[in-house]
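Have a look at this one before I ask anything.
Missing here is one protein chain; the remaining ones are kept as they sit in the complex.
Chain lettering (A and B) follows the sequence in which the chains are written, and residue indices restart at 1 in each chain.
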Amino acid sequence: MRPSADPDSGAGSRSDRRVLPIRGAGLAIRRAGRVLLDNIDIEIVPGPLVVIMGPNGAGKSLLLRVLATLVPPDAGTVTWAGTPPGRERAPRLGFVFQKPVMLRRSVIDNVRYVLKVAGVPRAERNRRAEDALADGGLSRLAGSPARVLSGGEQQRLAIVRALATRPEVLLLDEPTANLDPSATLAIETQVRDAHRGGTSVVFVTHDLGQARRLADDVAFVHHGRIAERGPADRFFNAPSSEAARAFIEGRLLP
Amino acid sequence: MRRLGLMLLAAATLLGPLTGAEAADRFITVQSTTSTQNSGLFETILPKFTAKAGIEVRVVAVGTGQAMKNAVNGDGDVLFVHAKSAEQKFVAEGGGVERFDVMYNDFVIVGPKADPAKVAGGKDAVAAIRAIATAGAAFASRGDDSGTDKKEKSLWKSAGIDQAKASGGWYRETGSGMGATLNTAVGMDAYALTDRATWIAFKNRGDHAIVVEGDPTLFNQYGVILVSPTRHPHVKAADGQAFVDWLLSAEGQAAIDGYQIDGQQMFYANAGK
Partner (left out) sequence: MQDFSAAFGEAFRLVASLDPDLVEIVGLSLRVSLSAVLAAALIGLPLGAALAVARFPGRGIALVAVNSLMGLPPVVVGLLIYLALSRAGPFGPLGLLYTPSAMIIAQMVLVIPIIAAVTRQTVEDMKDEYDEQLRVLGVGTAGMVATLLWDARFSLLTALLAGFGRAIAEVGAVIIVGGNIDHVTRVMTTAIALETSKGDLALALGLGLILLALAIGVNAAVMGLRRTAGHAAFG
């Protein structure tokens, strides 16, 4: 898997615009006396498609948000390419939420919007928005109001939109949790294609089958800790932690 | 960029009026009273002046006290009220150039048909006032320091009655203009002192009628004063003086005398008399 080296991604690929590797060190969050993240260390490097998985309430989504700096940790630090994260590098990181949030405007205007925020000049914006929609197979919907699309179509658009700025890494928080099987398949295909095209991927899911289909690497989260981390083969065939074993076998976890 | 242009366009549209487009007309501002305006006098005589002099007259009709304060502040070119001693003080303190008598009308006392104080048909205002107080009959006062109000208070004084003690009882101070006070008087079956012109023009009389009139003490003198251009340089002295001169001229005086409602003369011109 090649790391992203696209010569005209964003406004230039100088090393100070990199976000990978993303490192979280000693990340901790408590709310109302409960420990949600328990002193987590994690590193996302260019290359493998990483799946963060675990049961509901394990802290997977929260961890992803902390790495994207949407949620500040109570303790610990997050760095992007070795430096503290900053708003100006946001275009290098794509994020897809479980429930897509579309602006109240047309499909293509949603894509143009993120390009505008990333500082792409107008003429290039239009061209790249059209290209992005074409890549995602959504060109015929370009002029439709984004909010009238079906759930599956909106999520595909969300991914197209996140990829429009040609980010180094795409983070997805349970993107298919609300979708039917055929829409889920479409999303997974879209994500795999992006990964093949050079974008690193971090995919959060609680769905075992989905994890098997997508993962190169697995990070298994349980009770706010990374219980196990390693290549997918080894994880699914020979998990080392009891929690992982129980989860894979479909048993209830301690 | 486009948004900025739209904002500038909107601002220009709104600022249009602020650039004083209205100032293109030649006009003066006259501070006068609500009772004078409510009588309808201005609607009749002012067009005559404008036709002759080409100057529009904008009347701000407020309570006498407010009109005088406005003139003191310089928010008008001419002052036209009916409160002689206050007007003289205004000139003495340098706020105005000179005071001239213009016209007079009279005050009347109006009251409900039931006439609890039995004053109807009287010709003695002070006696009637005393009767009303003795009977404890409801009386609506303007209570706003206007010319009418000052006249009313002088009647109480002449009658030797301290009506302020009864305020809130049979003596009701509305703190309002003449029209509003008459509405209140009719609504609560109270007596009231009003200038004749306002009463004749008033349309909500209920069963009220004039109960006392013709007493010389009910005489109501109007005066006109040019606001001092030395104190307030922006005052339109020439145009303002033209209006004052016209009011005092034969033509203006005739216009005043000529104003009638239902065949009755409302004001009696008495400049220079």
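In this text, contacts are C-beta pairs under 8 Å (C-beta built on N, C-alpha and C of every residue); 3 or more make two chains touch, one makes a residue touch a chain.
Bear in mind that the values here come from a model prediction, so they are computed numbers and not experimental data.
Participant: Mind giving the shown chains that are in contact with the missing chain?
Facilitator: A, B
Participant: Decide which residue listed in A:L62, A:V114 or A:A232 touches the omitted chain of the complex.
Facilitator: Once the missing chain is taken into account, the touching residue is A:V114.
Participant: Of the residues listed, A:L37, A:I52, A:V78 or A:L93, which one is in contact with the missing chain?
Facilitator: A:L93
Participant: Write the list of subunit B residues that the hidden chain touches.
Facilitator: Residues of subunit B in contact with the hidden chain: 7, 10-11, 13-14, 17-18, 20, 22-23, 29, 34, 38, 43, 58-62, 70, 72-75, 177-180, 182-183, 201-205, 232, 234.
Participant: Which parts of subunit A are in contact with the chain that was left out?
Facilitator: 65, 68, 70, 87-91, 93, 95, 97, 101, 103-105, 113-114, 117-118, 145, 147-148
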